[in-house]
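As you look at this complex, bear in mind that one protein chain is not there, while each of the others sits in place.
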Amino acid sequence: MAQAPTAADAAAPEAHSDGEHEKTTTGLNHRKLLMWAFLASDCMFFATLIATYLVYKGKSKVGALPEDVFSIPVTSVSTFVLLMSSMSMVLAYAALRRGSLKGFRIWLLSTILLGSTFLGFQVFEFYEFINHEVTIDCHEFAANPDGFSPFEAGIAGDECTEGVDEYEGIHGLTPRTNLFGTTFFTLTGLHGTHVTIGVIWLLGLFFYSFKKGAVTPARHLDTDLAALYWHFVDVVWIIIFPVVYLFGVFEGFPT
Amino acid sequence: MTSLSASMIKRPVHPVGVWGWMTTIDHKKIGILYGITAFINFLIGGVEAIIMRAQLSGSNADIVSPEVYNQLFTMHGTTMIFLAIMPLGAAFFNYLIPLQIGARDVAFPRLNAFSYWVFLAGTLMLHLSWFLGESPNAGWFAYAPLTSTAFNPGHGVDFWVVSLQVLGIASLAAAFNFIVTIINMRAPGMHMMRLPLFTWMTLITAILLVLAFPVITVALLELLFDRNYGMNFFFTAAGGDPVLWQHLFWVFGHPEVYILILPAMGIVSEILPTFSKKPLFGYSTVILAGVIIAFMGWLVWSHHMFTVGLGPIPNTVFTITTMAIAIPTGIKIFNWIFTIWKGSVEFRTPMLFAVGFIVTFTIGGISGVMHAMSASDAQQQDTYFVVAHFHYVLFGGAIMGIFGALYYWFPKYSGKMYNEGQGKTHFWLMFIGQNLTFFPMHFLGMDGMPRRIYTYGADMGWTEVNALQTAGAIVIVLSVLVFMKNFIQSWRSGKQAPGDPWDARTLEWSISSPPPEYNFEEIPIVQDRDDWWAQKRGLVPRVAPSEGSGDGHGIHMPQASFWPLVAAIGIFVGAWGVIYSVPVLIIGAGIMIFGVYAWSFEPVNDPEPTASGDAN
Partner (left out) sequence: MATEQMTDDHSLAAGPAGSEEAESHSEHPTPLTYFKVAMTLVVLTILEVVLFLIDALSYGIIPVIAILSIAKFALVGLFYMHLRFDHRLFYTMFVAGLILALGVVFAIMGLFSWFDV
């Protein structure tokens, strides 16, 4: 196994690592390596949550189900918002690399606003679910019971008694209501927590950029790391949207 | 933020004494902290075991109540796995990895300190549950629905959940640190296939850790949410399935047992070559076997669930995968044996432990293969046969390996030589003791003695064997006492140790015992596997190192910091808040966030010229 030392062994060339002049074995920056290891690990975190969600899909015994509460149009918009926030994030990073601190700040602020908007949508959605209102026309139910979801049919069966024309009441979906509530709120809630941490991080970065020399084209690693985290959070949503929302109301799947 | 800390408490500059230990970011000191804490935990776990053995040594005994007994076996298992074996491994990762790869410290020294302090927080939390009368009692694997508030209304399970989450944070932080360190901080010429085996096994273990712990993190959150917020993850009335807990736990739990054993395998792979004066037989194969074991470890988890009723297809699949994993394990064992074969063997204490490991780990492996077949496991599951199996692999495997390491690297970390005679006495007492304690368990298990029972009837025919096992446990206790006497006395007043007392092979032996703060005066240029051996034997021409003046001056070591400790305190306080009080949780979270925030803005070294470490 003995080999003559090579020039590469003896020399110690500067590593090309993002302006941070650490000498590392691979030439890659320690923190960037750490971030990618962390993201691989976070994949397992969300995998477990998604697996739990899927195990319990269609198994709820009572309470509202996806078809009762999901609004695909609304969630499509929030998905679009989050996707655009990834675009603005990468444009912020590109602006920084180009030397435009102003461009960096504008695009970063856009990301923060878009991310916050997404969070707003989530909060709105959670609020709507928890305060979900059910309105049933009892005559319509009598004429066409199959046109109602199992959840609503159950309520109609209880409430549409003799002489009742219409029923209106709150039948909210909470984490305690049923398996769907438990798994849905936990999965999307923890994703939202990740987004919140991201927004706080980006806000911190935004204010940090006003300190002289703190954020420069040479010192772009901080932004790179924040951007990687942000894109990951978006990528997780790219999975959650079809698996939870689209497949949630898809007729071929148990709800 | 640096001005904030400067105005309140000055950042330490070469601190000494207790403050020095509290703010250290030196991997060697952190390794020692881990080792001492973990060893104390091992003793506590041992006391828990001895009480159980006392209770079981006679039929219908009432030394402890069934309720306390349940807490004892839960705490014994949890303590030994998470508070003893894992951190003892971490002690060696910490101390050795930078030395073995030719670096001055790990990639993230403050994160390293943070890992230790958070580990200490988890340790304290779990042990303190005893004093509050609220220790967990549902087994170290905490199956639902026994863990639900309906069946477990006190705080015991919450202590288990929260302590494990805290310990998980510590383990994850450390694992990320070692992955980056091993990949990114190797000395010039230290190619991956020149790394010492212990470093390789550490890398594989760390990768397993970062992939497996998120699974238990989610499972623990789900259990916490069920217990404290009335959710339905494992609540059967709402359709929740306790089997899901088992799956999630064991998807983590099986890789976890490889996390427990791979470091010990790495240790053995270092000791055997040194005391056989031969290189490790089949270096690449042993590494590849380790990688395969780590990969296949993800494919076997439901062998812990053969009697749950998964059905014939899952049972068959997991039988096959579990049997298959014996193959790479066997490959390692053969390579170890071939390493010794025709070597110039010296049976010093570390070698005794390494060879002992091979014997007892193999026995544990054999009973493991017997479990692998779901049909035979149906008889063995939940009996003492299983207890025999895992004590052979964990005590006969991991613990023996760790004691081997404690002796092997003792000169390096203490600077002294231990007493060889006492070391050998320790080994033989421990080897005999563990076989006396655990071998008869195979027979008890086959005879039907169930696990986790606090007593048994006089007419079962188990009394004499149990008494024998308790005697064996006492022999183990004696052996540990011998070890402790040797350890403490030798560290205090043993003979001064040279840098390389064993004529060993890897880089940590090329520097003084103990090493200076900066490890290497000059970062070595590595030209061979077992480079230090090659240097000594003149097998490779030497190349002058690329940096260093040869006297340790001008080496800048990262500066000590107290922010990791602050952040860990925040986690500790917050953890209590999760169980008892939301305001406390908020305060704890606040302290943690403040600590992390200050830490991020603190430079690696303060920019004053006198602050950087002139090596002393």
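Residue numbering begins at 1 within each chain, and the chains themselves are lettered A and B in the order written.
Keep this in mind: a contact is a pair of C-beta atoms (placed from the backbone, for glycine too) under 8 Å apart; a residue touches a chain by one contact, two chains touch by 3 or more.
The shown structure was predicted, so the numbers you read here are calculated from the model rather than taken from an experiment.
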item	value
Visible chains that the absent chain touches, using the contact criterion stated earlier	A, B
Chain not shown: contacting residue from A:68, A:152 or A:234	A:234
Among B:302, B:490 or B:535, the residue in touch with the chain that has been omitted	B:302
Touch with the omitted chain, as defined above, among A:60, A:86, A:122 or A:182	A:86
Touching the absent chain when the full complex is considered, from A:172, A:189 or A:204	A:204
Those residues of subunit B which, in the complete complex, touch the missing chain	101-105, 107, 183-191, 211, 215, 241, 244, 247, 251, 298, 302, 310, 314, 518, 523, 546-547, 555-558, 600-605, 607, 612
Subunit A residues that touch the omitted chain in the full complex	8-9, 11-13, 15-18, 20-28, 30-33, 36-37, 39-41, 43-44, 46-48, 50-51, 54-55, 72, 76, 79-80, 83-84, 86-87, 89-91, 94-95, 97, 201, 204-205, 208, 214, 219, 221-222, 227-228, 231-232, 234-235, 238-239, 241-242, 246-247, 250-252
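Just so we're on the same page, only the chains that are shown with their structure count from here on.
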item	value
Separation of subunit A from subunit B, taking each centre as the mean of its C-alpha atoms, in whole Å	35
Subunit A residues touching subunit B - in the complex, by the definition given at the top	1-5, 8-12, 24-26, 28, 30, 33-34, 37-38, 40-42, 44-45, 47-49, 51-52, 55-56, 59-62, 175-176, 178-179, 181-183, 186, 190
Complex contacts: residues of subunit B adjacent to subunit A	107-108, 172, 176, 179-180, 183-186, 188-190, 194, 210-215, 217-219, 221-222, 225, 229-233, 238-241, 244, 248, 251, 525-529, 534, 539-541, 543-544, 546-547
